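With one protein chain held back, the other chains of the complex are shown just where they sit.
Moving on, here comes chain A:
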Amino acid sequence: MRAELDQTPRSLLVSERSSFRDQKTRIRAQVEQLHFNYKVSVLLPECCSAPPHLDSIFNTFNSFYLIRNLPVYELLDKNFLETAVYQGSVYGVSYRTRIDEDNCVALTPKGHLTLSLDKDSFEILGVEGKPSRFNHRTKCRFVVSVDLTDSSMAPGGRGYQRLLTGLRSRLQLKTDFLLSHYPGGGASLQALLSRYDWSEHRPQISRHTLTDLSCPALLTSDLQSCDPHSFMEWVGAVDANVSCENSSSSFLSSLVCPEPRTTVSRALSVSVCGLLLPHDVHRLIQEIRCYLEQPHLESWVCLTVHGYADSPVSWGDNEHSVLKGGENFYSLLMFQDDTYHLHLATGAHDTCPP
């Protein structure tokens, strides 16, 4: 057997420490750049029920729409471009399409339309595109990236016509599509929704109370309590409800809480799932900061945001794919003194997070 067997596929972890009061803090940009968030989970130690202000933030996350069998050329419709895309607040990603098997579509708020296509679909579409960065021996995946706000893609222009003809008559790409926009952004999706089978969904919220949770002793942000890898493993274990006891009689998990550790008598874990917008994540972060200003037994809160595993783009407009796992997420550990530790992680087929 070769020595490579003990190597796992590459993963990237970027860790950063800063303060919300620091003028050079990039937290806002880093949150904004992960456009398509699938899950937000918050771990509140020494807490059995969420305080009302935090609860209201969870309950007021934006709802999103699921359109069944949307022909992708509709995203180039003149009316949709004027009422939604040019306003700059529309997020859309294809649903139930696997990034390493199918054709995937993403629409970012800046008006970038990204199509991740397999070889046959790309050749039939006949539009300029690049081979995927993550092709192995053979070029079997191609990415077509179009800026809909650019003058070359204005309705009636050559580039626009070519893409529209390609999607309408040559490729005829149809997918289920998740669409959302933040209110007050000026976008109106009603014209597009009314033409197809659509349904509105609220993000699903679930709450778990954990008792006797052993957690790393995170006293203040200055103390070098544990290394980022073991901390991320522990956060993941708590989120997935995996035991960190490592008892001799159980072979299911050998994960342990990093040392030095304390025991917290109770903790609350809240998760929200759906197509969540960075705008709502930012509101949640501000509310958690207000929560931490009041005195508590434990002076930290951990927030984890997961991106979609099958989205064609992850941070910014960087290409994303799946080798064994398509993780792209970040974990924000916030402290009472407005300081934070931010850990951004991606899998093998991804670019470095910002």
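The rule is short, and it goes like this: a residue touches a chain if its C-beta (ideal position, glycine included) is under 8 Å from a C-beta of that chain, and two chains touch if they have at least 3 such contacts; residues count from 1.
One rule holds for everything that comes next: contacts and distances are computed from a predicted model.
Participant: Select, from "Proteasome subunit alpha type", "WD repeat-containing protein 41", "Elongator complex protein 6" or "Ribonuclease P protein subunit p30", the UniProt-recorded name of the complex's unshown chain.
Facilitator: The chain we cannot see is, by its UniProt record, "Ribonuclease P protein subunit p30".
Participant: Please identify which residue in A:L12, A:C140, A:L193 or A:C273 touches the non-displayed chain.
Facilitator: A:C140
Participant: Tell me which residue among A:R17, A:K78, A:R96 or A:K130 touches the hidden chain in the full complex.
Facilitator: A:R96
Participant: Which residue, A:E32, A:D77 or A:D118, contacts the hidden chain when the whole complex is considered?
Facilitator: Only one listed residue reaches the unshown chain, and that is A:D118.
Participant: When the complex is taken as a whole, what residues of chain A touch the one chain not shown?
Facilitator: Interface residues of chain A facing the absent chain: 1-2, 4-5, 9, 96-98, 100-102, 118-120, 123, 136-141, 176, 321, 323-324, 348.
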